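Only a single protein chain was left out; the remaining protein chains are all shown in position.
Going by the order they are written in, the chains are A, B, C and D; count residues from 1 in each one.
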Amino acid sequence: MIKRSEEIKPAMPGVILELITYNREKYNKFESSDPDELITRLQPDQVNWVNLDGLNNSDIIEKLQAHFCLHPLLVDDVLADQRPKAEEYDDYLFVTLKMLYRIEGTSIDYEQVSFVLGSNYLLTFQEKEGDLFEGFRERIRQDLGKVRKKHADYLLYRLIDIIVDNYYAVLDRIGDIIDDIEETVYENPTNETFYKIQALKKELIYLRKALYPLRDALSKLVKGESDFVREENLRYFSDVYDHVSHIIDSMDTFKDLTSSLMDIHINAMNTKMNEVMKVLTVISTIFMPLTFIVGVYGMNFKFMPELDWQYGYFLVWGIMGAIFVTMMIYFKKKKWF
Amino acid sequence: MIKRSEEIKPAMPGVILELITYNREKYNKFESSDPDELITRLQPDQVNWVNLDGLNNSDIIEKLQAHFCLHPLLVDDVLADQRPKAEEYDDYLFVTLKMLYRIEGTSIDYEQVSFVLGSNYLLTFQEKEGDLFEGFRERIRQDLGKVRKKHADYLLYRLIDIIVDNYYAVLDRIGDIIDDIEETVYENPTNETFYKIQALKKELIYLRKALYPLRDALSKLVKGESDFVREENLRYFSDVYDHVSHIIDSMDTFKDLTSSLMDIHINAMNTKMNEVMKVLTVISTIFMPLTFIVGVYGMNFKFMPELDWQYGYFLVWGIMGAIFVTMMIYFKKKKWF
Amino acid sequence: MIKRSEEIKPAMPGVILELITYNREKYNKFESSDPDELITRLQPDQVNWVNLDGLNNSDIIEKLQAHFCLHPLLVDDVLADQRPKAEEYDDYLFVTLKMLYRIEGTSIDYEQVSFVLGSNYLLTFQEKEGDLFEGFRERIRQDLGKVRKKHADYLLYRLIDIIVDNYYAVLDRIGDIIDDIEETVYENPTNETFYKIQALKKELIYLRKALYPLRDALSKLVKGESDFVREENLRYFSDVYDHVSHIIDSMDTFKDLTSSLMDIHINAMNTKMNEVMKVLTVISTIFMPLTFIVGVYGMNFKFMPELDWQYGYFLVWGIMGAIFVTMMIYFKKKKWF
Amino acid sequence: MIKRSEEIKPAMPGVILELITYNREKYNKFESSDPDELITRLQPDQVNWVNLDGLNNSDIIEKLQAHFCLHPLLVDDVLADQRPKAEEYDDYLFVTLKMLYRIEGTSIDYEQVSFVLGSNYLLTFQEKEGDLFEGFRERIRQDLGKVRKKHADYLLYRLIDIIVDNYYAVLDRIGDIIDDIEETVYENPTNETFYKIQALKKELIYLRKALYPLRDALSKLVKGESDFVREENLRYFSDVYDHVSHIIDSMDTFKDLTSSLMDIHINAMNTKMNEVMKVLTVISTIFMPLTFIVGVYGMNFKFMPELDWQYGYFLVWGIMGAIFVTMMIYFKKKKWF
Partner (left out) sequence: MIKRSEEIKPAMPGVILELITYNREKYNKFESSDPDELITRLQPDQVNWVNLDGLNNSDIIEKLQAHFCLHPLLVDDVLADQRPKAEEYDDYLFVTLKMLYRIEGTSIDYEQVSFVLGSNYLLTFQEKEGDLFEGFRERIRQDLGKVRKKHADYLLYRLIDIIVDNYYAVLDRIGDIIDDIEETVYENPTNETFYKIQALKKELIYLRKALYPLRDALSKLVKGESDFVREENLRYFSDVYDHVSHIIDSMDTFKDLTSSLMDIHINAMNTKMNEVMKVLTVISTIFMPLTFIVGVYGMNFKFMPELDWQYGYFLVWGIMGAIFVTMMIYFKKKKWF
């Protein structure tokens, strides 16, 4: 029942299974591809963080499911592209959301991360190898900050916070691009700037899809309905909730700015078009009458008195000059230049 | 009181009436066009799934109505084009929704499916022959999955889930078409791409009409207000609810992408137009002055000194060449090429 | 205090006052223009349906007001153009809504209908002669359906249901017109199709104004807050509520389709314009250089070597032919044909 | 702390201070510019209506404030441009809203009116001399209607009702203008019609700003939360609330109609433009080839056989005629005329 309404992300070939156990005194890291071995290493009196990178090894997932009594629907949700949400089960809290990467030169990359928070453990499921948590793992090892003094729910908070912090980085990049476009769009509206605006709009559309449900999910946690988030840590989740609200505000602002850029682009296009049309009209309006006049005196009638006048030719030039000057004054007054 | 605000679907000539009864041990399938016979075969201690394909045999419907004490308004709702909804009656729960088919080469086909869930039976009413449940019927027969161990409400969940899963397939197709259009719309915006975008928009408009009320209906069930959905199965309905929410998110995303495609199309049209106008203006601006000049020396004045100059003709060519070059530089600088 | 923000409907010259009394056994119809006489004929132990067509006889209204103790504000609401609403008074329930007529060849016609539901009577106030209830009156007389077995609240339901059913007919017509326009708008976008689209939009705007408040009013009744709607009949009002919701959904769908038609129309207009501009540009681009060339050899310079060449004339034709062919290939490649 | 985000209204030079006291038996009117004298005339056992036109005499306001114990924030609200609102204080109810005038030939004029409703008095503060209450004052004096039999809260209702009734008049005018524009916009879309539409839009924008908060304020009163509105009079406030809702509906309808007018205007402009371009293209397409042909035979080549043909000239006319006719047929077929 795997559902992926968007593109299928290329899963990585192997999988990484990792266990970090810690409390105030102890810290242990264990990496293995054998779930049975890992399960034996779980420490009931410590915080157990089990991280799985890569979801295509059904054997590992089944063994984790069996040991932690994961509900089949929960496993479906982990494996399939899911709407960000938080769900309370009898024995654990399930949270799933999208992790964004800011990849240089290309657009945003998404990865679904799912969390299962039990009383003394946290499972994290990631679709791909590599994540944003490397620096934080080091902080745990070195016992920096409060994490070693706290329970698994604080660990969940920190991981979500890291992911949400990264949204700011993504938004910053979007803000920079908007500034860039704004500088060029007034002067020189090319199709390239238009494509950039469209790409931005698309990124914002996908961001919105990731962020709005995330806010709803966090609001559920913040209301204190979950048994697995300690009340002392509610304020932390509330803080992440505020950050997500702030990001959504910025995103809406960027959306408005982007649509404003579109207006500017369209106006610039129209202005250019108007300019082109004015050139055409000015040229036509000046040269059509003149060409008509010289055409008149190119006629071959036997009897055309002007042709015989000595200064006829110069007179015609004079008339044409007068017409030219009149036209120029007319256009000047109409502010066509 | 049959109301159909949209097109009338061609009903099939015959009707199919089918009964599947099962519990953990037993399984029976019975097909007949005689409702009386079918009613005698109902098993009070098993799950009874009565399926009716084709709604134009009033005799069958009346007999089912009589036996299951169906409310006249419920029967009206089954027969007429209805808004997806869930309604609790005294003796049963009524759910109606739209089943979507993905038909190759053509657009989406709709069919209204209605469910009546009693304590030990489920009635399903379909407008047309053929449905999405064939594979699932086989799973019941072979006792795969949990369905034989569960009650009629789980059966209802599975059928709704199958229908909702199929929405994903429809959305995937829409996603693919959007990708296709996006590739061509930048390069070569034809009326054909425009028509495709409009067709997409139309599909999304109809999808929205089917999905928003469905979410409302499911939310009613999820709140646990119904007596006919066991609490142990609420999580399943909640899961379907999440799927529908996810589909609605994707649909909204697609709607935004479609309107973005429209913007791209319009911009491409305008760009093309601008290009055409530029060609016209360049040609006019170059040749009008030149034609004027040659017109001047086509005049028949008796006294035109330049005509007698030996190199007058070549001088004129020189002047015209200079004008041509100047113009080209001017347009080059204005980036009209 | 009569307020009519829209056009004033031409009231009919006379008024019709009619009383139908019925229960399971008895049925009586009485028509008169004398309210006093009518009041004497009211049957306390039967359902009394008093219908008034035409609201410009203040004498009748005052007498009805006196007998049924109608609140002055209620009478104001009956007489003036009102927002559809349902209001509970101490001794009766007041409901007002818009009845729509589908008039061939012209647009929709509106009429305000007000209901006062007491314990054993229903008053209906209509602005104009003629209504949608004729067939239903006959059904009462012949004792068809359940109406003779039920109380006045069921009568109210039936009348509202008839009015709401008629909305479907109006929507069907709109749906048909949308289909018609869709067929022609791609091929041949004239101003006429544009006017039709605008007329549709206008109808939908007015429909929305009638329907949204109606839904709110019905939702009040459905919540069971009224003392004058028996609980056994709540489901009927709930059904009408669903129908109105369904109609609103369809209306929103039609609104989206109409704005989609507008996009198609505009695109068709632009496509036509582009085509016109291309013709102009192609003609200009071909003939301007050619005209220039023939102009060159129309000059009267004494010394123009080409003029004396024997095949100069044909050479010029050859050059012009080459230019023409080159241009045609260029435009072909640019897909301007 | 006077805040005026919009234009400052020119206050009148003098101020008018007026007291009307009444009950079933007595009626007294007293006009003065001395607040102390007025305060002595207040009748504890009657309804006291104190009306102040013009807010720039701080002495009067301070004395009223002192006598009626008005909160400083309330006085700020009376003096400054305020959002329509209803606020409950310990000893009185404060209501402020906008009174609209329909001024012939010009746009709408606004005036802020504030009410302070105590147990036996009503204070009204108006920015300018002259109001809509003149006729109503006369009705009080002559003891018409119920006002003399009721308390100060009924007086408040009547004054608000008069103001709201006047909104209908303003809306009627807008409706008439919309009808006018609609008649001309199809035929003859000038800039003038466009400006009229824009002026309408602006009026509607300001109306909305006055009306939406008014509805919120009235809804507060209707909920019966105020101690100063007697329950028996709630229905009257509810009626005003309905009127405001109705006006808002009409306003939204007018907004949609106005934006529909804009579409029609833009379409008419585009149609006109297309027509102009067609004329240009037809003329160019016909005369450019013809001019080219006559240019050919204006060349001065020594050897041009056609020139010597006896009927060459007429032949050329024939060819040109044929081209002309072909072109005309082509354009006819393309429906450019």
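The rule is short, and it goes like this: contacts are C-beta pairs under 8 Å (C-beta built on N, C-alpha and C of every residue); 3 or more make two chains touch, one makes a residue touch a chain.
These numbers were taken from a predicted model, which means no experiment stands behind them.
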item: Touch criterion as defined above, residue of A:Ile177, A:Met277 or A:Met328 at the omitted chain; value: A:Met277
item: Candidates D:Cys69, D:Leu144 or D:Ile283 - the one touching the absent chain; value: D:Ile283
item: Listed residues D:Ala66, D:Met273 or D:Val325, member touching the removed chain; value: D:Met273
item: In chain D, positions touching the absent partner; value: 1, 3, 5-6, 71, 73, 76-77, 82-83, 85, 87, 191, 194-195, 198, 201-202, 205-206, 208-209, 212-213, 262, 265-266, 269, 272-273, 276-277, 279-280, 283-284, 287-288, 290-291, 294-295, 297-300, 304, 306-313, 316
item: Touch list for chain A against the chain that is not drawn; value: 165, 168, 171-172, 175, 186, 235-236, 238-239, 242-243, 245-247, 249-250, 252-253, 256-257, 260, 263-264, 267, 270-271, 273-274, 277-278, 280-281, 284-285, 288-289, 291-292, 295-296, 298-304, 336
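The rule we apply is simple: only the chains that are shown with their structure count from here on.
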item: Both-way neighbours, i.e. chains that touch chain C and touch chain A; value: B
item: Copies chain B and chain C touch via same or different residues, half shared test; value: different
item: For chain B placed onto chain D, the superposition rotation in degrees, Cα atoms, nearest 5; value: 145
item: Centre distance in Å when chain C and chain D are each reduced to the mean of their C-alpha atoms; value: 26
item: Where chain C touches two or more other chains at once, by residue number; value: 273, 277, 280, 284, 288, 291, 295, 298-300, 304
item: Pairwise touch network: line, ring, star, complete, or other; value: line
